[in-house]
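Sharing a structure below in structure tokens format, with a few things to ask.
Of the protein chains in this complex, all but one are displayed in their positions.
Entry: chain A
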Amino acid sequence: MVQEIIAFVILAVAVGFLIKKYFFKKKKTDKSCGTDDCGCH
């Protein structure tokens, strides 16, 4: 049971990460440094 809960939490994090990455691109409002990722990954 505990294993299932942890596994599904990890799954939810993975789904959330991809949704955030592709549908909610963060807008930069200040001049702080970002990453050097070209965004294609």
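Simple rule for what comes next: a residue touches a chain if its C-beta (ideal position, glycine included) is under 8 Å from a C-beta of that chain, and two chains touch if they have at least 3 such contacts; residues count from 1.
In this section, contacts and distances are computed from a predicted model.
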item: Choices "Stage V sporulation protein D", "Ferrous iron transport protein B", "Ligase-associated DNA damage response endonuclease PdeM" or "Monosaccharide ABC transporter membrane protein, CUT2 family" - which one is the UniProt name of the chain not shown; value: "Ferrous iron transport protein B"
item: Absent chain, residues of chain A that touch it; value: 2-4, 6-7, 10-11, 14-15, 17-18, 21-22, 28-41
